[in-house]
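Have a look at this one before I ask anything.
Note that one protein chain of the assembly has been removed; the remaining protein chains are unaltered in position.
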Amino acid sequence: MSYARQMLDTYSRTFNVDAGLLAAAIDALSDCVQACNADNAADLSEPNVTEMITCIRLCLDCVDICAATAGVIGRQTDYDANVARLLLVACVAVCKSCGDECERHAHMPHCRVCAEACRRCEQACRDLLDATK
Amino acid sequence: MSYARQMLDTYSRTFNVDAGLLAAAIDALSDCVQACNADNAADLSEPNVTEMITCIRLCLDCVDICAATAGVIGRQTDYDANVARLLLVACVAVCKSCGDECERHAHMPHCRVCAEACRRCEQACRDLLDATK
Amino acid sequence: MSYARQMLDTYSRTFNVDAGLLAAAIDALSDCVQACNADNAADLSEPNVTEMITCIRLCLDCVDICAATAGVIGRQTDYDANVARLLLVACVAVCKSCGDECERHAHMPHCRVCAEACRRCEQACRDLLDATK
Partner (left out) sequence: MSYARQMLDTYSRTFNVDAGLLAAAIDALSDCVQACNADNAADLSEPNVTEMITCIRLCLDCVDICAATAGVIGRQTDYDANVARLLLVACVAVCKSCGDECERHAHMPHCRVCAEACRRCEQACRDLLDATK
């Protein structure tokens, strides 16, 4: 069981969202940060780096957005659910773009693995969005 | 002149947004990160910390969101302007909430200063959003 | 298998450090970021928050330092191994402090879980340091 899930189970607060879906989203965001950081580093080592520039930029955007979103949704600040929703929608969009771009390079194993992490993160963010409608 | 502005003036790329407004937003986001980090630290040192919990959480959210947005809009990844817009809208919302909460504690100078940084950032993000409609 | 490990196995570069130890450190740093973010959020929800201030600060420091270190050691920039080593030593120190503080609150399950994540991260960073001496 991931740390996010273990921790959410021990909270003294109640959330207005299912703890399982919240933990799954935090896990997927954390994995996506890890995968995009690694893919970015691997892209920068490729001999044909000029063809990887869009992938490099998207991975950097994905790291920034997913890390921020994991922090914010984990904090469950009780003010404006709309902020968390906007971030989740941004995650869905950037993970879709980054996953698509990585899939175009799927012959490189690091991009194939990163595409998979992006797809899972996109889906986990969609699931959490659906549950908080 | 800020580094963001100096750098944007030296780019070999053209942007589909006014460089002055983009640099102003990056500067305001960077200042807001600095102010919210400092206000968070100051709040944690207050004897009445229990009254500052919402402020502490909002400052942390604001740091995460503004730092990510500065990175993404500075990178100008050419894929989906919608992602940048979603982040800017999230910044407007969290800076509004954080600025309002800090203003409630404006008798504490650190919260008064932080409220000012949040207001400026909210406005700079609105200006950039208006220019990219 | 974690994304970090899968990605390192697919790199076209060779590293001057064992890929298994590097991936284990990246995984442990990523888990520690997740646990400290969650513990920080849980601490801020505790009724006796005044007793949790040191824990809150240490968790924030731990998130900042572990997230930066995961990025840097994953990037394997070939310049000055000393920078990576300094960061790993800082991780060992902050994870030790944060783990100790969390253990003092081990009757709160979220702190007990966070202490465990800090201990593992401290050890994984030590293992990587030992291997790069």
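We call the chains A, B and C, going by the order they appear; numbering starts again at 1 in every chain.
The criterion applied here is as follows: contacts are C-beta pairs under 8 Å (C-beta built on N, C-alpha and C of every residue); 3 or more make two chains touch, one makes a residue touch a chain.
This structure is a prediction, so every number in the text was calculated from the model and none was measured.
Touch, as defined at the top, links the missing chain to these shown chains in the whole complex: A, B, C. From the options B:30, B:54 or B:97, the residue with contact to the unseen chain in the full assembly is B:30.
Among B:46, B:100 or B:127, the one in contact with the hidden chain is B:46.
Remark: the residues of chain B touching the chain excluded from display are 2-4, 6-13, 26-27, 30-31, 33-35, 37-42, 44-47, 63, 67, 70-71, 74-76, 108-110, 113-114, 117. Although one chain is not drawn, its touching partners on chain A can still be listed: residues 40-41, 44, 49-50, 53, 56-57, 60. Summarising the interface, chain C meets the missing chain with residues 54, 57-58, 60-61, 64-65, 67-68, 71-72, 75, 77-80, 82-83, 86-87, 89-90, 93-94, 97, 101.
By our rule, only the chains that are shown with their structure count from here on.
In a homomeric contact, the two copies may use the same or different surfaces; for chain A and chain B, over half of the interface residue numbers are shared, pointing to the same surface. When each chain is reduced to the average of its Cα atoms, B sits farthest from chain C. Between the CA-based centres of chain A and chain B the separation comes to 22 Å, rounded to the whole angstrom. Within chain B, contacts with two or more other chains are made by residues 57, 60.
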